[in-house]
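Read through the structure below, which is laid out as structure tokens, and then see the notes.
Only one protein chain is missing; all other protein chains are in place.
Presenting chain A:
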Amino acid sequence: MRNILPTPLLILGLTGAVWLAGFAVADETKGLAIAQERKVRDAGWGDSESRTTMVLRNAKGDESQREIRTAALEVQGDGDKGLTIFDEPRDVRGTAFLNHSHPTAEDDQWLYLPAVKRVKRIASRNKSGPFMGSEFAYEDLSSFEIEKYRFSYLRDESCNDQPCFVLEQVPADEFSGYSKTVVWVDQQHYRLHKAEYYDRKNTLLKTLTLHDYQLYLDKYWRPHKLSMVNHQTGKSTDLLIHQISFNTGRTAADFDTNALQRVR
């Protein structure tokens, strides 16, 4: 008698669980598919260079600017390579930051310090730390790789006046500063329009919005303004990208530690 009563409930519960799990699987499949399509649409750009102004703002509204140049190289079968050269403030001019991102392993990072003419490797476990004192973390700026996240599709929603997919990305790396990121990707071109970053206690930390998308090489959309707002501290950072060029002729040799010292 005692065993009979729970059985229907148990069955009901199990059915529910399976049903929910089915949904979750479907959402993860769809999420992954969208992410993969996003990656595919952006594949093949080769290499690029750009000039960027970084505008840092504190809660009071005080501003401070940094000028940087970046070069990027697409790497098939591994994460992209990036080189950042600092122009302003003057006392860090010529300092160069080299990043080899990897989908699953930790990124390799080096910094060249012209004042002492030396290259130093940086511990990249600190990838969620701030980039140049800005509200951007390394991981916000490093290349988008499928393996870095577990995706799930949440819903359709309009963003920037166009239909978008809303996905949740849970970082695979235990050292990530985020518990999850919710991203808005438009359904036509699979461009990122907005991302919400949740901290490790799962409260909203930052919101990134991307503006002024322009088309390059008839295929690759690039934003020209990225705004990151930290909701907890009231600080914000704008990245203003002035100029992007493709097919600059850079090769992998320009992205190794020996090349760092030649950078101007």
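Some notes on this structure:
One rule holds for everything that comes next: a contact is a pair of C-beta atoms (placed from the backbone, for glycine too) under 8 Å apart; a residue touches a chain by one contact, two chains touch by 3 or more; residues count from 1.
The rule is simple: contacts and distances are computed from a predicted model.
This figure omits one chain of the complex; the name its UniProt record holds, of "Nitrite reductase", "Sugar ABC transporter substrate-binding protein", "Branched-chain amino acid transport system permease protein" or "SSD domain-containing protein", is "SSD domain-containing protein". Contact with the undisplayed chain is limited, among A:92, A:154, A:182 or A:259, to A:92. In the complete complex, the hidden chain is touched by one of A:132, A:154, A:170 or A:241, namely A:132. Even with one chain removed from view, chain A keeps its contact list with that chain: residues 56-60, 62-64, 86, 89-92, 95, 97, 109, 111, 113-116, 118-123, 125-126, 128-133, 137, 177, 200-201, 203, 232-233.
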